[in-house]
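Okay, structure first, notes after.
One protein chain is absent from this view; the other protein chains keep their places.
Up next is chain A:
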Amino acid sequence: MAPSLCAICKIGRAYIKRPKNHAKLCKECFIRVFEDEIHHTITSSKLFYPGEKVAIGASGGKDSTVLASVLKTLNERHGYGLDLVLLSIDEGITGYRDDSLKTVMNNAVQYDMPLKIVGYKELYDWTMDEVVQTIGKKGNCTYCGVFRRQALDRGAKMLGIKHVVTGHNADDVAETVMMNLLRADLSRLSRSTSIVTGDDRSEVKRSKPLKYSYEKEIVLYAFHKKLEYFSTECIYSPEAFRGSARSLIKQLEKVRPSAILDIVRSGEDMARLVPGESPSSCACKGQKVTSAAPAEDDIGGCGSTNGRTPGGEMAAMDKQLRENEEYAELEVDVAKAISKPKQAEKDTEKVLPIRSGTGPSKGGRQVLGQCKRCGYMSSQEICQACTLLEGLNKNRPQIQI
């Protein structure tokens, strides 16, 4: 095949075919347009203010590495005036983080950014290795995700930083939208599709500047910019359901590349129908960029993914929570929501009745409070991390060697 020319500069040879619009671009124009689109997302969503201190949740993986590189570039090019810091979590999985933390350390030098590493051991007195020894490999991603969620926020708090950005990309968001649909858990859609979670009441705000960036383009950006990143599957393998959603997304992309952004947009549109939720979107579409969702409920996935997959594997979590009598009230709520008369559904035209599926999340907006144990922001009396820790601590004596 004769090489095509770049659709933008008409001079360079095309090396990239963009999944969103099939545009054929040369390396330089691709890198520029990839950065420009993230700049557009940042400015139109008003993600940052001048002088803001921002922690980049850094795992050493492709997404957070590209995020750090792009933010550094844009911060300098457009004079955002951001004070950028790399924040890494050490889950305490023997051998797993050694290489990825090395990568983050190299990134810190390359990008000239300070690095803070926070360990699960230091935060929870449990490493993931110890968790797996106690509960086995099944469901451990839930623990990892819940702990990680707080770890980034607590690490940020330690550094006096109120804004954490993560490398969640369009594929991650699409995957989570699919999972929420498949679980009939529309109440989570808003959180999983918002570009920002947490608001003025939260101590730490979260955002995902790569929300509209295709995973394929993130990988290509890293490849053509020769960025160093680390890739390995978490050795405590990810849950089957998320894996299935992921391959489904990838298969759809193969047939129809625009499907990924279409799912993200559909997720945003559906989230708007959920009572009490105000999903964010690109501000040029005229939507308000807020979300009242408590950050803690946006559960990350497996340890390999920088918490990039909100939604979490809820089945194991459910079981755990059911054992906890503090959740008796919630159980009643779920039962009530499910047994809602069919007629009510027919009568409601604009506002969809939300069933809680199998997850512990309640329909609509959740009331934000503080965990009675640790003081962390939570919609429940006891936050998810403390609930999981309680179960773990009960079982600890049995497994100590």
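As a convention for this text, a contact is a pair of C-beta atoms (placed from the backbone, for glycine too) under 8 Å apart; a residue touches a chain by one contact, two chains touch by 3 or more; residues count from 1.
Just so it is clear, contacts and distances are computed from a predicted model.
J.: Considering the UniProt annotation of the chain absent from this complex, which name among "Dynactin subunit 4", "Ubiquitin-related modifier 1", "Cytochrome c oxidase subunit 2" or "DNA methyltransferase 1-associated protein 1" applies?
T.: "Ubiquitin-related modifier 1"
J.: Give the residue, chosen from A:G61, A:G155 or A:P209, that touches the chain omitted from the document.
T.: Missing-chain contact among the listed residues: A:G61.
J.: Which residue, A:P3, A:G95 or A:G160, contacts the hidden chain when the whole complex is considered?
T.: Candidates A:P3, A:G95 or A:G160; residue touching the omitted chain: A:P3.
J.: By the contact definition given up top, give the residues of chain A that touch the hidden chain.
T.: Contact residues on chain A toward the absent chain are 1, 3-4, 13-17, 24, 27, 59, 61-64, 167, 169, 171-172, 215-216, 218-220, 223-224, 231-234, 246-247, 250-251, 253-254, 302-306, 308.
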